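A single protein chain has been removed from this complex, and every other one stays in its place.
For subunit A:
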Amino acid sequence: MTTIRRFCCDDLLRFASVNLDHLTETFNMSFYMTYLARWPDYFHTAVNPGDRVMGYIMGKVEGQGESWHGHVTAVSVASEFRRQKLAKTLMHLLEEISDKMDKAYFVDLFVRASNMPAIRMYEKLGYVVYRRVLRYYSGEEDGLGKYLECHTYVVSYSDYLLRCYCSHFYFICIFLDMRKALSQDVDKKSIIPLKRPITPDELEYD
């Protein structure tokens, strides 16, 4: 028995058990609050009878013309509440809102190519790989010796922040842009895969 309701600011103080998961990224407060302010309908949380946050989904809708689409920025479920189809419920909710309320053409998301569990889950939910995004990381160690800063602009993914022990190096990370067509896209044009990979500056949206 899961009550699914809109995420609110106070939930930011209660979602540690979800975000401590190594595959879930934690952003800063203003990031979450921007989403809450701009796309409140795309930010939902599931709570259990004891009012504990079981999981949440956050996303947005953007684009123009046939690129008007919903986007899943983050979806995560605490380990205790997994294997209960909660992520599926949250994703369906976002898809329903994108489809019926905002009349978007498709929903997309970014996932790290190495995150097999997530990729399998999205495939089961009907998402296909539309294109691959190659991202170059470079950076220095900061005081803690493990944090890597991105030189490209921040793109938010439903994946973990990479930690590394080396300094001053470049490497390539592959992300998958997965998509699911919605009812507006009658000919399913939005999910015809691209032939070649792209770099982040070729992305149309943040």
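Throughout what follows, a contact is a pair of C-beta atoms (placed from the backbone, for glycine too) under 8 Å apart; a residue touches a chain by one contact, two chains touch by 3 or more; residues count from 1.
As a convention for this text, contacts and distances are computed from a predicted model.
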Protein name, per the UniProt record, of whichever chain is missing from view ("Regulator of G protein signaling 9 binding protein", "TP53-regulated inhibitor of apoptosis 1", "Kv channel-interacting protein 4" or "N-alpha-acetyltransferase 25, NatB auxiliary subunit"): "N-alpha-acetyltransferase 25, NatB auxiliary subunit"
Given A:73, A:115 or A:190, the one touching the chain that is not displayed: A:115
Full-complex contact with the absent chain, from A:4, A:113 or A:173: A:4
Subunit A residues that touch the omitted chain in the full complex: 1-5, 20-23, 40-41, 48-52, 54, 79-86, 89, 96-97, 100-101, 114-117, 120, 149, 151
